[in-house]
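Here's a slice of the assembly, chains where they normally sit.
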Amino acid sequence: MEFNAEQIAAYLQGQVEGDPKAVVTTFAKIEEGVPGAITFLSDIHYEHYLYDTKASVVLVNKDFQPSKPVTATLIRVEDARACVARLLTLYQQTMSQLRVGIHPQACVAETAQIGKNVYVGPHAYVGENVVIGDGTQLYAGVVVEERATVGENCILYPNVSVYHDCHVGNRVILHSGCCIGSDGFGFAPIEGGYEKIPQIGNAIVEDDVEIGANSCVDRAVMGSTYVRKGVKLDNLVQIAHNCDIGENTVMSAQVGVAGSTKIGQWCMFGGQVGVAGHIEIADRTRSGAQAGIAGKVRKSDQVIIGSPAMDARQFARCSAVFKNLPELWKDVNDLKRAFKNK
Amino acid sequence: MEFNAEQIAAYLQGQVEGDPKAVVTTFAKIEEGVPGAITFLSDIHYEHYLYDTKASVVLVNKDFQPSKPVTATLIRVEDARACVARLLTLYQQTMSQLRVGIHPQACVAETAQIGKNVYVGPHAYVGENVVIGDGTQLYAGVVVEERATVGENCILYPNVSVYHDCHVGNRVILHSGCCIGSDGFGFAPIEGGYEKIPQIGNAIVEDDVEIGANSCVDRAVMGSTYVRKGVKLDNLVQIAHNCDIGENTVMSAQVGVAGSTKIGQWCMFGGQVGVAGHIEIADRTRSGAQAGIAGKVRKSDQVIIGSPAMDARQFARCSAVFKNLPELWKDVNDLKRAFKNK
């Protein structure tokens, strides 16, 4: 790729400040800028990098005022972060060819319905009565078991598994090793061991979901486990049977949600958060990393952290005292002694 | 499927209360009941759903006394939860056909011994000198490496890996992406880096074990890592080298057990628990979610939680004070000041 600042500004409806002919051949983060790179400044914490960057062009928000001289050419845009995402998308679309066709070493059951412009990679398996929508790409080693459906324009990266009878919506991205519809964890104690409770429900992943590598969404014991429209799950996330993850909720890596829990819309979970089973979490709850959410979160828009989880500011105050507990202990013992001696 | 209440009651040796001809065509959870569904009430916390459920038939424990009028037909049984498990098992056996045969796109080494009625799915690989027992099903993409054995009537879901020389018992279920026998994590520091300590032992998974999606059981450095009879591991669980997980112990998702630890029988671990290496955990220990078990648990039947883990009731009391630490801090400082001023 090769563009100049003027062309990029035109595409983004931005304004050039500096050399309109500055050439751009690659992308870089602002702290790793090299000549020929375009980068962006959105978070003001990174402003100091702007004055030293070797990048040729920097996207900035339109009202940004530099506090020192800048050598790079600036392009002022409405929202620098969103604009860089648009450029990256354009770049990726240009660079990556859509894969189409059923590889001769793939295995597609005769009863499967395959849409138009579908890619089924080598050693991928599409089972009996599966439906694959138009434009969907199943990479090498993907397995879609019987009666499952995958919508349009999805990407299932290598070695993804979709179990029987599960449904994946449109424009869904599932990364390597991700598993949709494994059995929920249900056992009834019997004499001398446990009896498996068959998990006859399924898992439903709605439109515009992205799920990270080696994450797991279990099928329901009865009914369905839901990952709603627009949800984004990072790597190694666990969603147990009969959960319902609300629209546009985002979970960082290694989060685990126990069975039958219903999570609201637009929630955000930091890494390694654990959520207990059979509870409800209100909309727009934001949970800090490693929180242990043991009970219902009834009020929406809260920020929580800690295990067990509590209000984040309260946790910060409590943690500050925790660090001084030995001193507090000593103070109390000094007081007790002093009081006794009085 | 279509049955009526009378037929189901006869199968379960229960008693109908209501319409014996009520028709059942599906299963549902009590809070999601629809006409034609059978459901169950076992946990009394869900009793309120009984009076509103649209399900046609509800299994209840035989001594259950409703506190309000019920429109659904009841079937009174010895143990409602166990009976629903029996029905689900029957349903699943009826619905799912056992898969048999070696798929033409599978790869089975000539030296492998394959039992009767075995299924080897597309792109599955059975290595040299592997033994697969009667009735076992290896789904698409499963890999069983050389000299490993898998017993009778097992199911290995897509993309499971069993490393060389490992042993899997009878009636074992391994979910997608589960990995048995990867190298234990052992390195000796040397000049300028680490030297790998070869892991020449194996991993042994005994009868009636179920292991969840993307869980890992490492092989021993020498000897064997054991997952004993009847153990149930949820998704994304880590069992390190030379561990011994006692019979009928149950671990929820994302639990991790460090190397050489011996865990007793009938233990139960909540999600995301971590257990240190080289320790022993007594039988029937129950650990709350996210606990960090750093030292031996000598006494059986304890309930523990926290990181580091302690008695669960004690943890609850300590946590209650933790939430009030800023207030406690203030009180102590007030006392100090007041005392000084006296």
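For clarity, chains are labelled A and B in written order, and residue numbers in each chain start from 1.
As a working rule, a residue touches a chain if its C-beta (ideal position, glycine included) is under 8 Å from a C-beta of that chain, and two chains touch if they have at least 3 such contacts.
Fair warning: this is a prediction, and the values are worked out from it, not measured in the lab.
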### Task
Enter the number of copies in the whole complex; the displayed portion holds 2.
3
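Convention: only the chains that are shown with their structure count from here on.
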#### Entry: Length of the line joining the C-alpha centres of chain A and chain B, rounded to whole Å
26
### Task
Under the touch definition given earlier, write down the residues of chain B that touch chain A in their complex.
27-29, 32, 81-82, 84-85, 88-89, 91-92, 95, 103, 105, 121-123, 139-141, 157-159, 173, 175-177, 208, 210, 212-214, 229-230, 232, 234-236, 247-248, 250, 252-254, 271-272, 289-290, 307, 319, 322-323, 325-326, 328-329, 332, 335-336, 339
### Query
In their shared complex, at which residues does chain A touch chain B?
105, 107, 123, 125, 127, 141, 143, 145, 159, 161, 163, 177, 179, 182-183, 185, 187-188, 190, 192-198, 200, 214, 216, 218, 221-223, 236, 238, 240, 242, 254, 256, 258, 272, 274, 276, 290, 292, 294, 307-308, 310, 314, 317-318, 320-322, 324, 328, 331-332, 335, 338-339
